[in-house]
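Then we have subunit A:
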Amino acid sequence: QGSRTIAVMFDSLQSPFWISSFDAFKAEIAERGWTMLENISNLDDSRQFQQVQSMIERGVDGIVIVQTDANAVIPAIRAANAAGIPMVHYNRPPAESDAKSVAVQADNRTIMRDTVTALVEEAKKQGGKYKAALLIGDLGDQNAIARRDGFFDVVDQNTDTVEVVARIATEWNADVAFAGLTNALQANPDINFLVTSSDFLHPQIEQALKVAGKWHKRGEEGHVLFAGFDGDEGGYARLADGYLDAVGVQNVFFEVDLTLNALQDMWDGKEVDDLLLDPGFVITPYNFEEKRDEMWGYLVWKSQNG
Partner candidate 1 sequence: MDAKAVPLFECSGINKSFSGTQVLFDVGFAIKAGEFLGVIGENGSGKSTTMNIIGGILRPDSGEMRLNGDAYVPTQPNDAMEAGIGFIHQELNIFGNMSVADNMMIGRYPRRWEKLPFINHRAKRLATAEALKRVGLDVSPDAPCWSLAPGERQLLEIAKVVSQNPRMIIFDEPTTSLTEPECRRLFEVIADLQAQGIGIVYISHVLSDVQRLSDRIVVLRDGHAVKSTATRDLTRDGIVEAMVGRPVSQLYPDVPPLGERRPVIEVQGLTQPRVLKDVSFSIAAGEVLGVAGLMGSGRSELARILFGLDPHDGTGTISYEGAPFDPSPRDCVSKRMAFLTEDRRHEGLLLTQSLTTNLELVHLSGAGSGAHVPVDRKQQVSNAEDVAHRLRIKARDLVRLPAKSLSGGNQQKVVLGKWLVDAPRLFILDEPTRGIDVGAKEEIYRVIAELAGQGLAVMLISSELEELAGLSHRIMVMSRGMNVGVFERQDGGFDRAAIMARATAADVEAA
Partner candidate 2 sequence: MVSDTTVPPRKQGYRVLIARLLSEPAFTVIGLLVVYTLAVTAAVPGFLGAGTLSAIFISLLPLLIAVIGQSFVMIVAGIDLSVTATMGLTSVIAGSVMTANGGYLADSALAVPVGIFCFLFFGALVGLFNGLCVAFIRMPPFIVTLATMMFVSGAAVLYSSWHTTSVSIGGLPSGFTRIGYGTIGPIAFALILTVLVVVAADFGLRRTTWGRWLFAIGNNPTAALISGVPVRAVQVSAYTLCGTCAGLSAMIYSARLETGTPVLSQNLLLDIIGSAVIGGVSLFGGRGSVLAAFLGVLLLTVIDKGMQFIGLTLFVVLSVKGAIILLAAVLDALRLRYAEGKS
């Protein structure tokens, strides 16, 4: 097969999840002997659309896109359709439309639901009433919204165990998250149930909990039940160290492979499903040993720490 040029278009490289994904694409595309053109829209819908147009004009063979917005990406899909260039959405599906493309997705809401369920079960096991805080992502980001909804799906069913006392807007911004959590701990020193919508906020959370004197391992007095999302190296390390109780993991390498295979299949004229699911999984201390090899953060962590 001849050399292929692929446009990889991300909307940002804000968190380790995206950076690892991006690096994985780079590596995998090089592995397959293709060429990669990159474009990052910096969370700007219109710019991303223009970038897609530019890539179409450049005559790329395939487009991998992390769109900023599920609706706003539709004209871009149409443009790619019109040019006969296959397009795959990485990690986020587009809104419903007549435009043809393939999406690879981790079901954020479900994974978050499972994660919080695991945490609630832990809480029930230990007994007592829990005061919960949620770090919400950017309210303009669909994944953040889905994770928030997954959280509330569970806690709203378990009001007898968990009472939500703080919803902290982070805007996906580390210092906002830090200040927000610190303030929340100030208002509710008895918070003992904490969920973050992304693992990339762990350093800030650790710092805030330390300031509040609440950074304790599982089993120690004063431990805060704590769940993360994404499964990055920071999440892995804290899980391994015993500070985290559950992490909802999306499988980066699996999703990247799915994405590129889909492109290859479309070039080969094979039928590809519209939606390719990464089921994801929840990793907890109970399934740590068996699951950690599937956790991308562990692999990153291993490569960084020898």
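Simple rule for what comes next: a contact is a pair of C-beta atoms (placed from the backbone, for glycine too) under 8 Å apart; a residue touches a chain by one contact, two chains touch by 3 or more; residues count from 1.
Regarding selection, all candidates are chains of the complex that A comes from, given by their letters.
The model shown is predicted, which means the values in this text are computed figures rather than measured ones.
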Single touching candidate for subunit A, where 1 or 2 all sit in one complex: 2
In the complex with candidate 2, residue positions of subunit A that touch it: 7, 13, 36-40, 42-47, 49-51, 53-55, 57-59, 68-72, 74-75, 95, 97, 139-142, 145, 149
